[in-house]
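One structure below.
Let's turn to chain A:
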Amino acid sequence: MSPLIGFGLVAGFLLASAVMVVRSDNLVHSVLWLSVVLVLTAVVFILLGATFLGGIQIILYTGGVITLMLFGIMLTGKQDTVEIPNPSEGHLAGAGAALAFLVPTLSAIWATDFGPDKGLPPVTAKHIGTAVLGPHLVAFEALSVLLLAAMIGAIVLARRSDPGEGR
Partner candidate 1 sequence: MLDNPIVWAFAIGGPLITFLMGGGAVATWWERRFAGKMQTRFGPNRVGPQGILQPVADAFKMMQKEDIVPRAADRTLFNLAPIFPPFLVIASAAVIPFAATVDATGKYDPTGAVAELDIGILWVLSMAGLMVFPIWVAGWSANNKYTLLSGMRMVAQGISYEIPMVLCALIPVIYAGSLSLSDIVAYQHEHGWIALSLSPSMFVGAAAMLLFFLTSLAEANRIPFDIPEAESELIAGVMVEYTGIKFGIFMLAEYLHTIVAAALTSALFLGGPSPLFGPAGPIAGLIWMLGKTLVLFVLIYWLRWSLYRFRSDQLMDLCWKVLVPMSLLLVMLAALMVAGGFA
Partner candidate 2 sequence: MRRSLSLRWIWQSLKALGVTGKHVLFEPRTTEGIRSAESRAPRYRASFALVHDEHGEEACIGCSLCEKICPSTVITVVPGGKVESPATGKKRGTLEDFTLDLQACIICELCVQVCPVDAIVMVREQETPGYSREDLVLTMDKLYANEHDKPRYWGSGSALMEMQDPKKEVG
């Protein structure tokens, strides 16, 4: 019973924060609500026993992605005031579209039989590490090549923005 209450609280807060991301009038407030959403997602992962994934979620998403978004806002938006406006329009149409997406998805999830709880031991970092460097090694290496390509692309993009330097 108490795990359900705990999960209910976390999930409720998560959904409320997600709504605040979209509904908030201030851009920086939206981003900070998003960081709350991401931290609570990590909490959900931990509640499900995937502690490694929860830790990585905080480090990468909240630490990395939010920082990136904040830098983006700071370096591109207008900063004459502390309130960067971010109003949204078409609330009714948006709510309608959300419902149109939500109802079929929820009924599909409810109708699925996920099978009995197999009682597997929680996955630890050791399992993930052994799997990534064992059966899934090719995918791991491909991912690292992809990251390298992304980094090189970022460097190229950054250099092209000042053509006069010629370094």
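Worth a mention:
Following the convention adopted for this analysis, a residue touches a chain if its C-beta (ideal position, glycine included) is under 8 Å from a C-beta of that chain, and two chains touch if they have at least 3 such contacts; residues count from 1.
Keep in mind how these were chosen: all candidates are chains of the complex that A comes from, given by their letters.
All of these numbers come straight from a predicted model, not from anything done at the bench.
Touch between chain A and the candidates 1 or 2 in this complex is found for 1 only. Listed in rising order, the residues of chain A touching candidate 1 in the complex are 26, 28-29, 32, 35, 39, 42, 51-52, 54-56, 58-59, 62-64, 66-67, 70-71, 74, 79, 81-83, 124-126.
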